[in-house]
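For this depiction, one protein chain was excluded, whereas all remaining protein chains were kept in their positions.
Up next, subunit A:
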Amino acid sequence: MAQQDVMSSYWRGARDATPFLLVVIPFAMLFGVIATEAGLTVFETLSFSVVVIAGAAQFTAVHLMSDHAPTVVVLVSALAVNLRMAMYSASITPHLGPLPFWKRALVGYFLVDQTYAACMLEYERRDMTLAEKFAYFMGVTTPICPPWYLATLAGAWMGNAIPANLGLDMVLPIAFIAMLGPALRTRAHIFAALAATALALLFAWVPYNLGLIIAGVGGMITGAEVERRTGA
């Protein structure tokens, strides 16, 4: 019985995350194209995606290296782009923290924007056991992370055969906006999102993408404060 629930959580996660293929495939192929155009071999490009597994940071790093930025600057900038992952880690710990060490390490490796967002949406909507939560996480990972590697490889092989002007830059924003809609369940959620949006636009000029962190923290404080005052 319990085993059945765990399996069904896995498949529900895989099914819920399948639409992300529409985001992951073009985004990863684009990285493959850009990296090979910057002079990386197919093997180096694939290694980048497997070792780092963080889209925006990979683009940042390749872009800065093409501009001959010092290696330290490349590392610091790309990691700053990834600072939000630490917030994801903290935010998912109440749900997955009790897992054994190796499973937490696995979650850490696969914790990207899409897996985090899809899981948090589900964990807050439904009562799940620890085993079901982990199975759901691995289910969500299945159509997101392996396709990320494969599509990078495809992009690296195909080079610049991909047309640039298809509005593909909007795939990622639309996917996130689509996830945000159902997550706005209470007034506190809505105020958190509004505050974060305003702060992100106001602090877009801050270097190393730190405006995103300012906006994220500001939105979290706003949401928590509204919750504390209104109880919802």
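We take it that a residue touches a chain if its C-beta (ideal position, glycine included) is under 8 Å from a C-beta of that chain, and two chains touch if they have at least 3 such contacts; residues count from 1.
Assume contacts and distances are computed from a predicted model.
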item	value
Per UniProt, the name of the complex member that is left out, chosen from "DsbE family thiol:disulfide interchange protein", "Glutamyl-tRNA(Gln) amidotransferase subunit A", "AzlD domain-containing protein" or "DNA-binding NarL/FixJ family response regulator"	"AzlD domain-containing protein"
Of A:M65, A:A131 or A:A154, the one touching the omitted chain in the full complex	A:M65
Subunit A residues that touch the omitted chain in the full complex	16, 19, 22, 38-40, 44, 47-48, 51-54, 57-58, 61, 65-66, 71, 74-75, 78-79, 82-94, 96-98, 101, 104-105, 107-109, 111, 113, 116-117, 120-121, 124, 165-167, 169-170, 172-184, 188-189, 192-193, 195-197, 199-201, 204, 211-212, 215-224, 227-228
